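Dropping the structure in here first, questions after.
Shown here: the complex without one of its protein chains, the others still in place.
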Amino acid sequence: MRRYVLTITCPDRIGIVAAVTGFIAGHGGSVLEAAQHGDLSSGRFFLRIEVTAESLDMAPDDFRTAFAPLADEFAMTWQLSDSAERKRVVILVSREEHCVADLLYRYRSGDLECEVVSVVSNHQDLRSFVEWHGLPYRWVPMGTEPAVRRAESFAELERLVGADRPDVIVLARFMQILPDSFCAAYPGRIINIHHSFLPSFAGARPYHQAFARGVKLIGATCHYVTPDLDAGPIIEQDTRRIDHADSPDELRRVGRDIERTVLARGLRWHLEDRVLVNGSKTVVFA
Amino acid sequence: MRRYVLTITCPDRIGIVAAVTGFIAGHGGSVLEAAQHGDLSSGRFFLRIEVTAESLDMAPDDFRTAFAPLADEFAMTWQLSDSAERKRVVILVSREEHCVADLLYRYRSGDLECEVVSVVSNHQDLRSFVEWHGLPYRWVPMGTEPAVRRAESFAELERLVGADRPDVIVLARFMQILPDSFCAAYPGRIINIHHSFLPSFAGARPYHQAFARGVKLIGATCHYVTPDLDAGPIIEQDTRRIDHADSPDELRRVGRDIERTVLARGLRWHLEDRVLVNGSKTVVFA
Amino acid sequence: MRRYVLTITCPDRIGIVAAVTGFIAGHGGSVLEAAQHGDLSSGRFFLRIEVTAESLDMAPDDFRTAFAPLADEFAMTWQLSDSAERKRVVILVSREEHCVADLLYRYRSGDLECEVVSVVSNHQDLRSFVEWHGLPYRWVPMGTEPAVRRAESFAELERLVGADRPDVIVLARFMQILPDSFCAAYPGRIINIHHSFLPSFAGARPYHQAFARGVKLIGATCHYVTPDLDAGPIIEQDTRRIDHADSPDELRRVGRDIERTVLARGLRWHLEDRVLVNGSKTVVFA
Partner (left out) sequence: MRRYVLTITCPDRIGIVAAVTGFIAGHGGSVLEAAQHGDLSSGRFFLRIEVTAESLDMAPDDFRTAFAPLADEFAMTWQLSDSAERKRVVILVSREEHCVADLLYRYRSGDLECEVVSVVSNHQDLRSFVEWHGLPYRWVPMGTEPAVRRAESFAELERLVGADRPDVIVLARFMQILPDSFCAAYPGRIINIHHSFLPSFAGARPYHQAFARGVKLIGATCHYVTPDLDAGPIIEQDTRRIDHADSPDELRRVGRDIERTVLARGLRWHLEDRVLVNGSKTVVFA
């Protein structure tokens, strides 16, 4: 069923929902889902409304034109998504398979509604698996180069990714730190999975850090990428129980299951326009 | 902060939310929370809106009068609750303390916004604990009587409970089956905690049933009471992991923690008008 | 690291652990893990000991010979597994991919230590995916045949499976009921995933049953197959939260994640000899 999703952020005041739902009802719109949040700290209001396409008496572009005056009146930042226009996804990956394997399983089974455009990697390991899906696999070696060559590699990476015109870039255990320019080029559109329950164990080797500290649960965090490493707005997290008998390798094994689940959930919500950025945090209408 | 909660059920059609939020905005109402659900199976629509009292230009009764024509237009079943009028709660309990102890802890700490009016029991065990809270403890012995005496006991129970004019009756491990007449007198207002993950292990001794079957998790279920034993609309459930080494007594120990948590959550949602009955099921705007 | 796993069931009495660990220590055995359980209901004792292969002064067959008198003395049912001899696994599947995709991901990444010998299906849907792994895909059509043909199909299935000499048969959403003879031929060696939290919603269309009942969590159950449908000893279960807004299709989507996780965990424990059958229940040394 084709659907439009309207997402809105604006200063909180009385009458926003009445105005927006009145506008939609006035055009025959049948609402499938609606969720809202007024944030007391920032004074911002967040709204997501999902409407069946066939119920509206307008095409998406006409909706956008007709809605603009109302949006201006309330000083809204807003967008209307059309489920018929699937978001373009580029996946970046290094050598570890678990996240990309899970995303591609969900993609081919229809769980994730999007168009995976390409997979980009600094290694060759996953080429055969990706290509079995009929997807292009782009290789940008960036292992052990000196700084100059490294900058060239990232320029090549940025060029290749950009050529695929992604709506979303997913770092599915991509083990390189992206340059700030790359992060800045896709604000709120790069999704990373970090293999710890942030803010604990940011940085390298989080499972070893967790083992050393003796925690009783480990976790993973899906977040938007910003130039500040591991500090972007958190989309989703989860944890699982471990015990004293689990070695760092066991933690990595358990952690892989958390990572792939949390990343898939976060990406799914992003694709469905359920995640609205609120400063350094997120509003998630799950 | 004083709040009004408007809950609505009606046939689903276009424009309900616009009409209701338009009405509220027209009276200056500042919305704290709003949630909705259109049920495809039944074609019914469910809405809950929470408004700050001070923002509205009317008292609750004036609101009710002014809203009635709109409600009629959409064939709504609806009510407006005022947080300043705390719901009256009567707790029924037998000998096991864990649920009532948890409810009263949450009551005295302000976690549960209500007025606990009395505790009624067929045993004397918990009198001192209840009375320490300054609450009346009403004793209706009903142990081993023949049928005639039993009916008299239940009549006495019903009379005592009724005299306290409860908005909600909570069966906090009350180990007697209520007569149908009692159930029918408080539709959607009697909340029970059953010590299994229904529909598994309905009836007596669920922990022994669970032990015999060898399940790997046990659970508890909070539901509205109907004349069909353990078959009323489910409000909340949860489960917890056990293993082969756990005896039936261990299951009871673990289960007590699930029961008290699930009951407290279910009751809290009910008190906040977050639970709407939808036939044999519930809509919970948690 | 090569390991031997000794698993024992016998009548409970004093001195079993001392005798067994004394035997192992006497042969230089370095114990990696040990777990035990005395079952009060049945009076049976269960023991699992994992030893590094290089520490023992005997080969596995010599161990078996030397250990036999001790085993007889305590009336043990026992076996010694050698991690160097990987268990042979045959996977049966119909059309749904999620369980087999997860198992094969774990197989190729080394998470599941075994040898997947073949995948057998009554449909062609998953042939390409399975064959990409270099595994034989055996097709036994059994859709809409009359009873006679159906028996022939099952005979063919049983013949094909048998020819692969499986140690374990995994029903990874195989949507046909196995004949009793098949079940009887592999006692404690056929593992099924049922898409409900048994004993709730046994039989067909459990997600629709769950939706109709209005439960607040759904689950999945991994169990050994016996001639009694959905009643075999439970190995592992898990649940996840849903709510009133989730359609049966949503339940199926959420359920797929539970199913594949629970099946993978159950199979892994079986492969590592962590599951001992105790009548209609299991002891799981996880």
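All chains are identified by letter, namely A, B and C, in their written order; residue positions are counted from 1 within each chain.
In this section, contacts are C-beta pairs under 8 Å (C-beta built on N, C-alpha and C of every residue); 3 or more make two chains touch, one makes a residue touch a chain.
Computed from a predicted structure; not experimentally measured.
S.K.: Have a look at A:Val148, A:Ala204 or A:Ala245 and name the one touching the chain we're not showing.
M.R.: A:Ala245
S.K.: Touch as defined at the start, partner being the missing chain; which of C:Ala18, C:Ala147 or C:Ala204 qualifies?
M.R.: Looking across C:Ala18, C:Ala147 or C:Ala204, the contact with the absent chain belongs to C:Ala18.
S.K.: For the chain left out of this view, which of B:Phe74, B:Tyr105 or B:Tyr137 touches it?
M.R.: Within the whole complex, the residue contacting the unshown chain is B:Tyr105.
S.K.: If the hidden chain were put back, which residues of chain C would touch it?
M.R.: 14-15, 17-19, 21-22, 24-26, 28-32, 34-36, 38, 55
S.K.: Determine and list the chain A residues touching the chain excluded from the picture.
M.R.: Residues of chain A in touch with the missing chain: 37, 39-40, 197-201, 213-217, 219, 233-239, 243-245, 247, 278, 280-284, 286.
S.K.: Residues of chain B in contact with the chain that isn't shown?
M.R.: Missing-chain contacts on chain B: residues 33, 97-98, 101-102, 105, 109, 111, 129, 132, 245, 253, 256-257, 261.
The rule is short, and it goes like this: only the chains that are shown with their structure count from here on.
S.K.: Looking at where chain B touches chain C, is over half of the residue numbers used by both copies, so same, or under half, so different?
M.R.: At the contact between chain B and chain C, which are copies of one sequence, the residues are largely the same (over half shared).
S.K.: Between chain B and chain C, tell me the centre distance in angstrom, where each centre is the average of that chain's C-alpha atoms.
M.R.: Chain centres of chain B and chain C, defined by C-alpha means, are spaced 41 Å apart.
S.K.: Counting only Cα atoms for the centres, state how far chain A is from chain C in Å.
M.R.: A distance of 36 Å separates the two centres.
S.K.: At least two other chains touched by the same residue of chain C: list those residues.
M.R.: Expected reply: 245.
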